[in-house]
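Up next, chain A:
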Amino acid sequence: MTSRQSILSKLPAKATPPAWSSQRLVPAFVQQDQAQLVALFCEKVMLSQATIETVASVNEVPARVAALFPNAEIVVSDVLNNLPWSQVALQRVGLDLAKDGIIAVTDCFAGVAETGTLVLLSGRDRDSRLNFVSQTHIVIVEASSIVGPYEDVWQMLRDATISIPRAVNFVTGPSRTADIEQTIELGAHGPGEVHVIIVDAFEHQP
Partner candidate 1 sequence: MEVTSNQFKQEASKALRNPVLQKALGHIEEGFVEARNQAARRLPEFEQMRDRARDIKAHAIDNLGFYLSQFEDQVIAQGGQVHWAADAQEAREIVAAICLDQGARNIAKSKSMVTEEIELGPYLEAKGLASVETDLGEYIIQLRDEKPSHIIAPIIHLSKEQVSDTFYEHHQKHGYFDKLTERSALVKQARSVLRKSFMNADVGITGANFLVAETGSVVLVTNEGNGDLVTTIPDTHIVVTGIEKVVPTMDDCHTLLRVLVRSATGQDTTSYVSFFTGAKRPGDAAGPSNFHVVLVDNGRSDMVGGVNHDMLRCIRCGACLNHCPVYANIGGHAYGSVYPGPMGAVLTPQLAGVEQAIDLPNASTFCGKCEEVCPVRIPLPSLMRHWREEEFARHLTPKPMRFGLGMWSWLGRQPALYRVVLSMVQRVLGLFAKRGWVKHLPMGTSWTLYRDMKAPKGGSFQQQWRRR
Partner candidate 2 sequence: MAEASTKGKRVALFATCLVDLMRPNVGFAAARLIEDAGYQLEVPEGQTCCGQPAYNGGDRAAAVAAALYTIDVLSGFDYVVLPSGSCAAMISRHYPTLFEKGSANHDRAVALAARTFELTVFLADIAKTELSSSSTIGAITYHDSCSGLRELGIHDQPRKLLSAMEGVTISEMKNPDTCCGFGGTFCIKYPEISSRLAERKASDIVQTGASTLVAGDVGCMLNIEGKLHRQGSDIKVRHVAEILADMVDD
């Protein structure tokens, strides 16, 4: 008998799906209209010790990044290639894992107002490593993609008929550790700074 068989033989055997309703139980404070959710999201992002700003169009993002980090070397997610990067004073470079201090710019699939969380997907033009090897992570969030509770993110994926990607990363604020004397320090292994740019209109690339 294999270990699989011996383990399963000790567990209650049920071939048919057990009766179960995964009732959603979400906090009341996230059940709001879209404008309120965006405001809540902004508030929670700031509580997570990330910074946030809003621009009208996604085409303004390169200029905003250049304003924050003039003449810096930046690594831009391939999915954002079509933004007007060449028009601003920034140097786009490729990802060098050996280097710390990387500034990375990525999109995200959704924002979760409940905790100011950014939801990032892995994919063809989305290198998940950027989310974690950078020192500064700049994330573009489309206002209409902001939802109340976490559960809505999965519904959005189903609605968009996007099959589940290898990695779905829920990111809330900078990397942190409280291992030493239970005192929080930012920038443990992941980004020490997270900057969120909300755009009013942004065409999604599935």
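Points worth noting:
Note that a residue touches a chain if its C-beta (ideal position, glycine included) is under 8 Å from a C-beta of that chain, and two chains touch if they have at least 3 such contacts; residues count from 1.
The candidate set was assembled so that all candidates are chains of the complex that A comes from, given by their letters.
Quantities reported herein were computed from a predicted structural model and do not represent experimental measurements.
Per the touch definition at the top, the candidate among 1 or 2 touching chain A in this complex is 1. Against candidate 1, the residues of chain A that register as touching in their complex are 2-4, 6-8, 10-18, 20, 22-25, 27-28, 48, 78, 97-98, 100, 114-115, 117, 122-129, 131-133, 149-151, 154, 164-183, 185, 187-191.
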